[in-house]
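A protein chain is absent from this complex, but the other protein chains hold their places.
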Amino acid sequence: MIKAGIVGGTGYTGVELLRILIGHSEVELRAVTSRSDAGVKVSDLYPSLRGHVDVKFSLPQIGGLVDCDVVFFATPNGTCMRMAPELLAQGVRVIDLAADFRLKNPQEWETWYGEPHACPELLAEAVYGLPEINRCAIPGARLVASPGCYPTAVQLGFAPLVKSGAIFPSGLIADVKSGVSGAGRKTQLSALMAECGESLKAYSVGGHRHLPEIRQGLSTWTSEDIELTFVPHLTPMIRGIHATLYGRLKSTGTDLQTLFEHQYSSEPFVDVLPAGAHPDTRNVKGANRCQIAVHRPQDGDMVVVLAVIDNLVKGASGQAVQNMNLMFQLEETTGLDALGIYP
Amino acid sequence: MIKAGIVGGTGYTGVELLRILIGHSEVELRAVTSRSDAGVKVSDLYPSLRGHVDVKFSLPQIGGLVDCDVVFFATPNGTCMRMAPELLAQGVRVIDLAADFRLKNPQEWETWYGEPHACPELLAEAVYGLPEINRCAIPGARLVASPGCYPTAVQLGFAPLVKSGAIFPSGLIADVKSGVSGAGRKTQLSALMAECGESLKAYSVGGHRHLPEIRQGLSTWTSEDIELTFVPHLTPMIRGIHATLYGRLKSTGTDLQTLFEHQYSSEPFVDVLPAGAHPDTRNVKGANRCQIAVHRPQDGDMVVVLAVIDNLVKGASGQAVQNMNLMFQLEETTGLDALGIYP
Amino acid sequence: MIKAGIVGGTGYTGVELLRILIGHSEVELRAVTSRSDAGVKVSDLYPSLRGHVDVKFSLPQIGGLVDCDVVFFATPNGTCMRMAPELLAQGVRVIDLAADFRLKNPQEWETWYGEPHACPELLAEAVYGLPEINRCAIPGARLVASPGCYPTAVQLGFAPLVKSGAIFPSGLIADVKSGVSGAGRKTQLSALMAECGESLKAYSVGGHRHLPEIRQGLSTWTSEDIELTFVPHLTPMIRGIHATLYGRLKSTGTDLQTLFEHQYSSEPFVDVLPAGAHPDTRNVKGANRCQIAVHRPQDGDMVVVLAVIDNLVKGASGQAVQNMNLMFQLEETTGLDALGIYP
Partner (left out) sequence: MIKAGIVGGTGYTGVELLRILIGHSEVELRAVTSRSDAGVKVSDLYPSLRGHVDVKFSLPQIGGLVDCDVVFFATPNGTCMRMAPELLAQGVRVIDLAADFRLKNPQEWETWYGEPHACPELLAEAVYGLPEINRCAIPGARLVASPGCYPTAVQLGFAPLVKSGAIFPSGLIADVKSGVSGAGRKTQLSALMAECGESLKAYSVGGHRHLPEIRQGLSTWTSEDIELTFVPHLTPMIRGIHATLYGRLKSTGTDLQTLFEHQYSSEPFVDVLPAGAHPDTRNVKGANRCQIAVHRPQDGDMVVVLAVIDNLVKGASGQAVQNMNLMFQLEETTGLDALGIYP
C-alpha cells in the first residue's frame, strides 16, 4: 500500500482527491492537512465522505508527512515550492496540483505569479505530469507538476496537430469555457450563484497565468515559435471544461480523424469521438477522461478541435492520481475507472 | 457471475443501471433492450459509457432475456406486468423499477394508473423492495417491486416515527422537492430547461400516483389509519430528492435523535446526521445513500424530518441493484460503494 | 417629483430599488449611499444601469439625506434603527427594507437579532408595510417597515384563511423555498454556485428570524393563538420564493377558491389563479406580483396554498416602492407595471 498525504484538503481539488483515493485499492491515506480546519474530522466538513474516511485534518507540518510515500499538494500557488525541498530530502515524493513547478523559467514564474520562485533549483528536475504527452518521464520522478484544467484540455487538443506539424504554429486560438468550481472553494463575490449563475463572461482576456504554461507545452513539440491567443470564460455550470481550439492547416489533405485516433489509440483516458461528433462536458462528469472531436468546417483550411474534461478530475485530482499510479508502477487506471455521471 | 438484462435501457434509470452494473464485479450484462433504438450501440447513445460496454440495444423480446438470471425493468408503467409472468415461468427473476407491482390492491392500481392491472395474480407474491424496511422478504423473492424516488425518501424518513408510534398517524405532511431527471428522458415541454430552469413549482397537488404507495407502506407499520398529504415539487436541479416531513409527536419526551440512529444503526445506505444538521442533496449525488436529519423546532410537538437521496440511485437504479444483491445473496453493498460527487 | 435616497445601494435589494426607481416617473434619485463604495459611480458597479443613472455612491451620512422626501434602507438589520430617528426629526420619511421595525416587541427583537433595539420608542409608530393587509395605515406613515420575502409570501397565502377563520390556528406549516439571491450580495461559502447550485437543502429548521414576524402578522387577524412551523429551504435558482402552506379546515364546506378571489379581487399585485392551477416562480420574475393557488387534496380537510413571488420585487424592493406610492398618494401601481420575464 502506498502511504499518501494531502496538503490542503479543504478545497475542491482536495476533496476530489479524497474521493478518488478513498476508492483506490492501493492507497492508504495517512494525513490530510488544513491550516484552517485542523482538528476537524474530514467527514464533518464533507458529509459526502461520512462513513468512508476516519481522518482529522492536521496542521500542514513536515513532521506529519514524512512517513508518507507521496504527498499531494492541493494548495494555492506558492505552498508546494516551500515544502517540497524538505519532503524530497526525506525521501517523500511530491505531486503538486498547483502551478509551482509547471514553468521551467523562474523569471516567467515571477512575472505571472507575482513573487520570486522559492526553489528554482528544483525546476529542472520537476516533471510535467501530462501522462499522454510525457508518460516516460513520470515513473522515475520525485517531483511531478500535475497540470490543471485549462492546460490539460488545450494541450491534449492541440498535441496531435502541433506534433505532426499539421498546422501553422502562429494564430492559434484557444477559446475555453470553464465551470465555476475552477475558481475554487473560496469566498469571492464573483463566484456567488447570484453572480455567475445564468450568465457567461470571458475573463483575463489580457493575459491568464495558464497561457505561458500552455505555450511552453506546445513549444516542446515544435521548433517553430508558438503564437497562441487564450481566452478563458466562466460558464454557469459547476464542473466541466470545453476547449474550442482553432488552427490553420498547412495542407487540407491531412486526414485529421486518423491523426487524432492514431495519437491516442492506446490512451486509456483520451477518447477520440467519431468524425462529426460534438463532445458534451456532461459525458465526462466525474470521470478521468478527455473526449475529443476534430472538425474541418466547410472543408476549409481551418481546423476546429473540441475537447472536454471534468476540470476536477482529468483537469486536477484524477490526473494527479494517474501520475501517482505511473510513479509507483501501478496499473495506470487503478482507482480511476469510475464512469461519468449522466445526466 | 449473475447474468443480467435490462428492459428499457434508454431512459435515465436505464442508463444509471448500466453505469452501476458495468462497475459491479459479480454481474455480466447480457441484454439491454430498447424498442426505439434496437440495433444501436449502447455507447453511441450514451457517450459516457464509451469503451466500457460493448452491447447493442435489442428488441424487448422474451427470447433474448430467458437466459438471464435477473431482468430489470426500467420501463414506463405497464410494461413489466405484461412480460413478468413469462419470464418468471422461465425461471428468470424480475426487478421492476416502475410501479406495476408496488400496490397490493389491483383496484387501487387501476384508479391511479388508468388501466386494469394485467396480472393481478402476481401482486401478492411481489415483494416491495425497500430493503431497510423489508429486507428479510427480499432474498427469496422472484419478483421485486423496487420503489421509486418519492416513496423511498418519504418512507425512510417517516419509518422510525410511525413504527415506534411516536407520532399521530393523521395530519402527516410530505413536502417533497425533486430534480428534473425524475420526469424522465422524454420530450415534454415542461421539462425544457427554458421552462423548468431557474424556476420552481408544485404539481399534482390534487393527487399524485405515489401517494397510495406511500400510504400503503406507512400503513404496514401501524394499526391506525394513515392520513397523509403529499405535495411534490419540481425544482431546478437535475438530480436529487429532498423530503421535508412533518408529523405531530404524541409526546415531546421522545429522544428523536436516538430513535433514528437506532433504527438505522446497521444500515449501510442510510446515514443519520448529527442533531441539528441539514442534509443537502449534493452530498448524495451519484451515491446509493439516504442522509436524514430529525428536528423538533422550538422544542414543540411538531417533528420535522429532512431526508435526501439521489433520485436515480437510492431512488431508482441503485436501490434496484441493492435488491439484486440481496436476492442473490451477495454482499449488499457490492457495486454500490461509489461516493457522492461533490461539488 | 419625490426626492428619494437609498441607504445601502450595493446589495441586491439596493440595485433592484435602483432599477425600479430609475423607471419611476414621479421619483428623482438624490442619493445612493454605500460605505464600501463611496465615490464610485453606481453604473460602474452595476453595468446593467450604464447610461440610465448618473450618480455616485456617497457615504451614509444624515447630511446627504435630509433634503430627500423619503429614504429607503436597503441595509443589513440594525442600520435603519440608528439613523431613522434623526431623519424623521428632519421631516424625512423612512422605508426600511430590513427587519428593524417589523417586530412590535423590542424584547423579541433582541432575542432574534442578538442585540438590544436601538430605538424602541419608534416601534409603536412604525407601520408594517404589507399593503394588501394593512393599506389604510400606510398613507399617513412616517416610518414603514416593509416586509421581506418569506413573510410576504406566507402572510399573503395564509391571510384569507386566517382572517375568515376557515382554518384552525394551530398546526400551521409554511414550507418555503427561496432562490439564492435572498442570501444577499455578500461573500459567503454557502452561496457559491459550486455549493448551492444543483442542490437543495433546508436551513434554520430550529428557528428562523422571520418566524416571529410571520406569527405576529397572522396573530393580528385572529384572537386565537397561532402555532406555526416555518421551514425555509435554499433552492438552486437566483430569484423566486415558493411558499407551500398547510392548514386544517374547520369545515370542508368552505368555497376556498371564492374566498381567495374575494379577498384579493381589487388587489393590483395579487393574482389568484384558477382552481387547480400550480403557480410557477418564473411567471413573476421581475414583476411586483404574487400569484396564488389554493388546493384541497382529495377533498379532505387539509388546505394547501401555493404562493409565489419574486423575492427581490414583491418580496423586497417592489413592495417598498408600493409603500412609497401609498405614502405619497400616488397611483399604487406607478413604476411597478413591468411584466415578468419569461422564460
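Letters A, B and C mark the chains in the order given here, with residues in each chain numbered from 1 onward.
The criterion applied here is as follows: a contact is a pair of C-beta atoms (placed from the backbone, for glycine too) under 8 Å apart; a residue touches a chain by one contact, two chains touch by 3 or more.
For clarity, every value in this text was computed on a predicted model and none was experimentally measured.
Within the full complex, the residue among C:T235, C:Q291 or C:Q319 touching the omitted chain is C:Q291. Set against the missing chain, the residues B:A118, B:A191, B:L249 or B:A275 yield one that touches it, B:A191. Summarising the interface, subunit C meets the missing chain with residues 12, 15, 19, 22-23, 46-52, 181, 185, 197-198, 238-239, 271, 273, 277, 279-280, 282-287, 291, 337-343.
Summarising the interface, subunit A meets the missing chain with residues 171, 173, 175, 177, 194-195, 197-203, 205-207, 227, 229-231, 233, 235-240, 242, 244, 246, 248, 276, 278-282, 285, 295, 297-298, 300, 302, 304, 306, 308, 343. The omitted chain makes contact with subunit B at the following residues, 12, 180-181, 183, 185-189, 191-198, 236-238.
Criterion: only the chains that are shown with their structure count from here on.
Greatest Cα centroid separation from subunit A: this falls to C. With centres taken as mean C-alpha coordinates, the chain found closest to the middle of all protein C-alpha atoms is B. Subunit A and subunit C have CA centres that are 45 Å apart.
As a whole-number value, the distance joining the C-alpha centres of subunit B and subunit C reads 39 Å.
Counting partner chains per residue, subunit C shows two or more touched chains at residues 194-195, 197-198, 236-238.
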